Each structure stands twice: as C-alpha cells, then as structure tokens.
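Up next is chain A:
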Amino acid sequence: MAAPFLDMQQVSYTFPGWPPVVQGVDWDIAPGEFHCLVGRSGCGKTTLLKLAAGLLQPDAGTVSLQGQAVRAPGPGTGFVFQQPTLLDWLTVLDNVLLPVTLQRTPTDADRARAEQLLAQMGLSAYLRHHPRQLSGGQQSRVAIARALLLDPPILLMDEPFAALDAITREELQDELQAMCRARGTSVFFVTHDIAEAVYLADRVAVMDAGRIRHDIRVELPRPRGRDLRYGADFNAICAELRHAMDGEGVA
Partner candidate 1 sequence: MKRHLLRTLAALALGALCTGAWAQAKLDKVTIAGWGGPISEITNLLVEPDKGFFRAQGIDMVYMPGAGGGDAVRNLLSGQADVAFTDPGSLYAALDKGEKLRVIYDIYPQNIFNVVALKSSGISKPADLKGKKIGVYSLSSGTLTNLQLLLNQAGLSEKDVTIVVTGLLNFAPLMQGQVDATAATDTGLLVARAKGVGDVNVMEVRHSLNVSSDIFVVREETFQQKKDVLKRFLVAYRDSMSWMIAQPQEAAALAVKRAINGQNEAVNLEVIKLRNASSVSPLTQKSGLGAIDMDALQKGADAWKKIGLIQRELKMKDVVSADLLPGK
Partner candidate 2 sequence: MTKYPRLFAFALLIILLLAWEWAVSAFRFSPLVLPAPSVIGAALLRGLQTGYLWPHIAQTLLELGLGLALGVALGFAGGVLLGESPTLRRVLMPYVVTSQVIPKLALVPLFIVWFGFGTVPTVVITALICFFPLLENTLTGIAQVDAARLELFRMLGATRWQTLWRLKVPAGLPAILAGLRVAVVLALVGAVVGEFIGASKGLGALIIAAQGSMDTPLMFAVLLLITVIGLLLYEATLWLERRLLQPYSSNL
C-alpha cells in the first residue's frame, strides 16, 4: 500500500471558550484518492479541513503532508472555499494568477497555464471579464482553476458547490473529477450532499460531534458518468451512507 499522502493522527481542536470541535480524528488519504467528508452542520467538517490545510494548528495529534508536518498553509495545498472569494477588482485571469502574483512576477508559462485551466473549464471567453460579470457557477469554476494553478498535489474543498443549482453542480462535479484524475490530485471534499459524496468519492467519512463515526469505501467504477447516478449500485451505497448518518442521530 502506498504511503499516505495526507495523514492525520489523533487530531483534536478546541476553539477557546467552546466545547471541543474536533476530537481524536484519524484519517489518511492515499495519493490520487478522492475522499469526501459528510456530516450535519456544526459537526466539525470545516474545522477538520482547515486543520488539514494548516490554517489551524491542532491542540493534539499531528497533521502531515507527504511525511512532513503541516505548520502553515503552503503552495502544496489548494483550497476552495464555500464562497468563490474572488477579488472583484481583478480580471478573471488575474484572479486565477493570484497564487503566483503573491509570490513573484508571473511568467508567460504561468499565464499560459492559467489560460489552459480556464479553457478546460470552458471560460476562455471570460479572461478579461470581472467576477461580478460572471454567474455563480462560473465564479466557482474560476475559484477551482485558481486552486489548481500551482498544480498542488492535494486539493481541499469546503462545500464548494453548495450554493449552485443542481444541473450546474453536476457539470462541475464531472469537470472536477476529470481534472483531478488527469493530474493525480488527492482531494479532500467536504459536503452535506450524500449523492454528491458518493458520486465523487473513493472513500467517504461520516463525521459527527467532532469524531469520524463511519468510513465507507465506494467501489463504483471510474470514470463515473451521469447514468451512474440513477443506477442500483449507486443508490444502495447512498442508502448505506444515509443509514450511517441516521444512526448517529439516534445514538
């Protein structure tokens, strides 16, 4: 078995003055795997993601990326927030180039890569536009392109499609899958949508009250297409996941 890419061991975190939000979490992601994290609101998913990113430092336990402890956010991790968080005053292209322009002057190669990513998202016509001129779905695509600019080995995503309509969501899920498979990017994807979790993931973790309660392997074949969503296997796994989440509520 390949060495885990992201390795979290006994990670705990408490916000000062609040009850513990993440308690003793063990989780690891193998290189190139797509993991989803589901759970109710307030179960600690976003906090766990931020711990993985290095935005927060755990009170106990360790978070390592490729064997190195994560002390601060770095270029090796791409992060996509719930809101696109694009900068209104920059063009779409400049928004995508932001990870580079904050470190150095962008080269032609950087620009070419940004344009290529946007082309893959179908946004070539919008390079010089400003974010306010784009729809919600288009803005989310730009945010993803930005996260992928530096070709990070791991991508962390916090419910990035939650505010979008169903059809756009499905399109983006397909695009995301394609891009990550092509690059071998590991993904840690937080969502509250069960169908989305099953569609995207190799492995799904169910989180509740700061702990990982369940862990389900999704053995559906790849690449996954639209038809899969309505198949029997898919729904069986969704039911299993639903049941697992239900169990928490009762306990």
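Methods note: a contact is a pair of C-beta atoms (placed from the backbone, for glycine too) under 8 Å apart; a residue touches a chain by one contact, two chains touch by 3 or more; residues count from 1.
The set was built so that all candidates are chains of the complex that A comes from, given by their letters.
Here the structure is a predicted model, which is why all the values come from computation and not from measurement.
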| item | value |
| --- | --- |
| Numbered candidate touching chain A, per complex, among 1 or 2 | 2 |
| For the chain A and candidate 2 complex, residues of the former touching the latter | 53, 55, 72-75, 77, 79, 81-83, 85, 87-90, 98-99, 102-103, 130-133 |
